[in-house]
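Every protein chain of the complex appears in place save one, which is left out.
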Amino acid sequence: MQEGMKNGCAGAPAVLLERISTLLAEGTVARVLGWKAGDMAYNPEPAYFETQEALKDFVYDGFCGANLSKYMIEASKLEGKTLVCLKPCDTYSFNQLLKEHRVDREKAYIIGVGCGGKLDVEQIRRKGIKGIQSIDGAQLVWEESDPGTELKGIGDDVLTIRTIYGEKTLPYGEALLERCHVCKGKEHRVYDELIGQSRDTKDADRFAQVERIEAMSPEEKFAFFQQELSKCIRCNACRNVCPACSCRKCVFDSNKFDSSQKANADSFEEKMFHIIRAFHVAGRCTDCGECSRVCPQGIPLHLFNRKFIKDINELYGTYQAGENAEDKMPLTSFDFGDAEPGIVGERG
Amino acid sequence: MPMKDEFKPKIVAFCCNWCSYAGADLAGSSRLTYPADVKIIRVPCSCRVNPMFILRAFEKGADGVILCGCHPGDCHYSTGNYYARRRMTLLFSMLDYLGVENGRTRVEWVSAAEGVKFSQTMNEFVEKIHSLGKNVRLEDLRCRKE
Amino acid sequence: MQRIGVFVCHCGSNIAATVDVKKVVEMAALEPGVVHAEDYQYMCSEAGQSLIAKAIQEKQLTGLVVCSCSPRMHETTFRKAAERAGLNPYMVEIANIREHCSWIHKDMEEATRKAVILARAAIAKVNLNTPLQPGESRVTKRALVIGGGIAGIQTALDIADAGYEVDIVEKTPSIGGRMSQLDKTFPTLDCSACILTPKMVEAAAHERIRIYTYSEVEKVSGFVGDFTVDIRKKARSVDMDKCTGCGVCQEKCPSKKTPSEFNRGLNNRSAIYTPFAQAIPNVPVIDREHCIKFQTGKCGVCAKVCQAGAIDYEQKDEIVTEKYGAIVVATGFDTIKLDQYDEYAYSQSKDVITSLELERIMNAAGPTKGHLERLSDGKPPKEMVFIQCVGSRCADERGKSYCSKICCMYTAKHAMLIRDKYPDVNVTVFYIDVRTPGKNFDEFYRRAVEQYGVNYIKGQVGKVIPQPDGKLLVQGVDLLDNRRIMKEADMVVLATAIEPNPDVRKIATMLTASIDTNNFLTEAHAKLRPVESPTAGIFLSGVCQGPKDIPETVAQAGAAAVKAIGLLAKEKLTTNPCTAKSDELLCNGCSVCANVCPYGAITYEERQVNDHGIREVRRLAVVNSALCQGCGACTVACPSGAMDLQGFSNRQIIAEVDAICR
Partner (left out) sequence: MMYKIARENLSALFRKIAEQQELYLPVRRAGQVNFGVWSEEAVVDLDTLKSVKSPKDVFFPQSENLYTVQKEGRKLNVCPQDLQEKDFVVFGMRSCDVQGLCVLDRVFLSEPVDTYYAARREHGAIVALACHEPEESCFCKVFGIDCANPGALPETAEGTGAENKKGGADVAAWLIGEELYWKAQTEKGEKLTEALKGILTDTGETEEQQKLAGEKVAREQAAIRAIVEQLPYSHLSLDGWNGAALNEKFNSPLWEELYKPCLACGTCTFVCPTCQCYDIKDYDTGHGVQRYRCWDSCMYSDFTMMAHGNNRTSQMQRFRQRFMHKLVYFPANNDGMYSCVGCGRCVEKCPASLNIVKVIKKFQEEKQKAQAAEMAGGDQL
């Protein structure tokens, strides 16, 4: 942890770190899946910890946005239990994976870690802040009180960013990931124990952006997505980070549809890739926002998934993937009275 | 019915084997005409039609894609068309969202007894595609013939 | 690479008249994989088929494309031909250039262009075809007949006589159906009961026939040769074995206010009842809704009076599960509701009745003991008016578009019988057309007119107005001498349209048998397979398929039986090899496919795989090809594309799409 602090890392709340090392020490778990301090203030990486000694690099702060649930697919194959730290929204993904038999609940020891909204360094850069040396205000201060309670203060907290070009400050709320502005709430949907307090950071309507696009003329819609998707470099980061895209081999990697996983000469195939990807996760996507977080070209990929979610809610009744591991999924069920496809035209 | 303009649309019609394909056969044996632009692909059930097939058709330059299946409740496999209905509704909605003219895609339930409906539907659809003109938004430019 | 042969059929002039067959051959020959292309007058003919066989051998063809009529017509023909020539039948694809091309297009150039494209698509598909081996499934040597009317009884008897077990499931307390409600039958005027009862008895006595009355089909699963059916035996509240059918219970039953279904509600029955005297089985049921014991807990008279001690108030519904190889639907018909036709005053006057009600009135066992009298005041009528086509051949939404077919004949019968028994009664019939095709039918009708002086008026009735004096004012037109007619009548009889038994929808859905817009079950082919449903193993008997009279019904019942026997006679069935198949290296084991499978054909197992050197135990989907019917729902649900459909694989369909779009 000290190690972490040196590099301007926030480190991890003592309560969490202590509990984790106990569980590891007493052998309840064989390993810990969490985040490891990066070499910058903002780049912790997902990592496995198998020894007390390794835990010195364990970090949990405002920059630990990565959703670890997908790593549990591989972890489920390992000997013994894996302790995994899941934020409230990550637990939805875990449930969905559970529903699809991709992870083994028995192999997971889930610590529901408190979350007050995660930070996005891109947001900070967008504010014209560069040459970042260290960031203060990203670390989490948890009182030793019961986990459920509301997390006070952070909302007004300010990030103090030391850069080569001078010190800058930024309200915590302005540096949040897009998904945090439409936070699904601070409840963990699956866990073995909870540590730390959470805060609902929702301050925007989840479907506002989708509605804005729906309101456009076909020409505007087309132009908008053309602009965005023409940036796509087909790096597959969105797919590979997506907990719903858990296929052993993606259709775009196999010859089943002779469709290609690689860059292509025409933008349509990019579109095709994103439509199909969104369609494959329709009704399974928990809207965890990882795709948008990782896109190197800043394409708002969540706009695809959210469109499907919105349609499903409107046409087949409100449904939140991953809320539990039991519900029948919208595309594997039906209702005799379902709307006809023609409704698309009628809605205009 | 001959069209005024020279535009010869490419139209793919997926028909389920039990109702709509039979409906098309009935249209044929009843000599109920519809434009030759429509080419039928036979599938066992409307639920066999993968959204990828439809996108593929557009990528390769189709101007319209229509899916025909048994009426809800009459599916030969009892539930197939219910799944197809949800899938297509969502797919069409997404295409509309991307700015693709939503008249380019259509689903119609045509029973084996509805030869008349089949030809009417096809005539309407072809007319619609004529009014929309060439599919430029989903076509892969490499497939365009100079 | 395939070696494909393309065979283009002229179908006489059916195709050749609008499609330049030579051109199609020439263009097809340029397609990848095609090593042989030729055309012929009639490919389906012996000569045509031997052409194909010859080419297969000489050119070592690995795939065939036949450009001809619909695959629903001759796919099997050509597959068999290929098989005889040593080629796997599933290496054959049909390009439908007749129904989908030559028959609907006028312009030769256009039609030819389309034919070429359809051929291309088929060729592109065959290039990706793989030989498929059909599996085998066993046949349960027992048939189920749904419906115990004359159709069901006849079918059951024929099947049983051929040596196979049959079960009849009848919803009402007795078999017999509509025919048992009829008085006399045309064109011979012999009494319905006299010819039906023996058959009922024969069926009941038959060692290979089991009859479930007061029972309904609850659930159907499985497929041709191997259906599993749940039958609900509704609680009769009477012990079948103990009951002697003495009938005392019915006499003593204090609750006698229930309208008799059998007599179309023209009179009442007791709460414990057998629908009619010759009922089979002759065992009453307690109608619990109207039974005082069940409603109030008090009473119990029937139990007291029953010597046999057969009354059992505790009896519960019972579910019997049986396996069948074939299912025959014989659910029959009912007359339509008349509330849409108030102009005929059916709801206003007791003396406006339907023909079926008249049957009961004329019947000696009926509400009036067979005396023709007005139900309002019991007076014998002097003037009777029959109105034809009430709800039949109807242009608007109120009625049926079709002709109910039997009305013309039974109306002639009614008129004749009345004139015969009551010569002083005048009978007038309003008709659109009189349709009497069929052996001795027209002669029968002419006798009514010529010998019995029945007054036929071509024209429809606009309105029937009940008069204060109880008479009925009938307003109509005579289209022949084009005048309005005002006629006072004592009774008006409506030839009410018939419609399929309303329950048939539910049953059709259970059987996944398709149904037409009028709720008649669709036949596999209107001309060539009139007694089979498109769904394998399901056969159609009687009016459930379309309006019929008794002789036709009996004939079709026999035909359905023969088809069922043909199936039951088989030891094994070869199953359709076009089933889903999961690629174990792509399968995620996510269960999405199983969730959409209507046949429960997909299960999961933990198995070790070797994925390019990576050995691990994985949860994998397994398809039971005997259960899989090849709909393909799973193939689209599967996100990784692991699940694919043999014969309609993703790549095959995409190849067709590409070929059409290029």
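As written, the chain order gives the labels A, B and C, with residue 1 at the start of each chain.
Rule of thumb we're sticking to: a residue touches a chain if its C-beta (ideal position, glycine included) is under 8 Å from a C-beta of that chain, and two chains touch if they have at least 3 such contacts.
Everything numeric here is computed off the predicted structure, so don't read it as measured data.
K.L.:
Counting contacts across the entire complex, name the shown chains the missing chain touches.
P.N.:
Within the full complex, the chain not displayed touches A, B, C.
K.L.:
Please identify which residue in A:76, A:209, A:236 or A:324 touches the non-displayed chain.
P.N.:
A:236
K.L.:
In the full complex, which of A:168, A:206, A:249 or A:302 touches the chain missing from this view?
P.N.:
A:249
K.L.:
By the contact criterion defined above, which parts of chain B meet the unshown chain? Give residue numbers in ascending order.
P.N.:
Interface with the chain not displayed, on the chain B side: 60-61, 140, 142-143, 145.
K.L.:
In the full complex, which residues of chain C touch the absent chain?
P.N.:
Chain C touches the chain not shown through residues 30, 612-614, 658, 661-662.
K.L.:
Could you list which residues of chain A touch the chain missing from the display?
P.N.:
On the chain A side, contact with the omitted chain comes from 38-40, 43-48, 66, 71, 130-133, 163-165, 227-228, 230-231, 233-237, 239-241, 249, 253, 260-265, 293-294, 296-299.
As a working rule, only the chains that are shown with their structure count from here on.
K.L.:
What's the contact topology between the chains, one of line, ring, star, complete, other?
P.N.:
If you draw each chain as a dot and join those that touch, every dot ends up joined to every other.
K.L.:
With contacts counted as C-beta pairs, which pair of chains has the highest total?
P.N.:
B-C
K.L.:
Distance from the CA centroid of chain B to that of chain C, rounded to the nearest Å?
P.N.:
Using C-alpha averages as centres, the distance is 30 Å.
K.L.:
Report the inter-chain centroid distance for chain A and chain B in whole angstrom, where each centroid is the mean of the CA atoms.
P.N.:
Spacing between the chain centres: roughly 38 Å.
K.L.:
Cα centroid separation between chain A and chain C, in whole Å?
P.N.:
Chain A and chain C have C-alpha centres separated by 55 Å.
K.L.:
Going through chain B residue by residue, note those that touch at least 2 other chains and give them in order.
P.N.:
Only 50-52, 56, 73, 79, 83, 87 qualify.
K.L.:
Quick check: what residues of chain C touch more than one other chain, meaning two or more?
P.N.:
Correct list: 596, 637, 650, 654.
K.L.:
Could you list, by residue number, the parts of chain B that touch chain C in their complex?
P.N.:
Contact set of chain B toward chain C: 10, 12, 17-19, 21-22, 24-25, 27-29, 31-34, 36, 39-45, 47-53, 56-57, 60-62, 70, 73-80, 83, 87, 111-114, 119, 143.
K.L.:
Would you tell me which residues of chain A are touching chain C in their complex?
P.N.:
Interface residues on chain A, with respect to chain C: 77, 100-102, 246-251, 254-258, 280-281, 328-329, 331-333.
K.L.:
Across the complex, what residues on chain B touch chain A?
P.N.:
50-52, 55-56, 59, 72-73, 79, 82-83, 85-103, 105-107, 137-142
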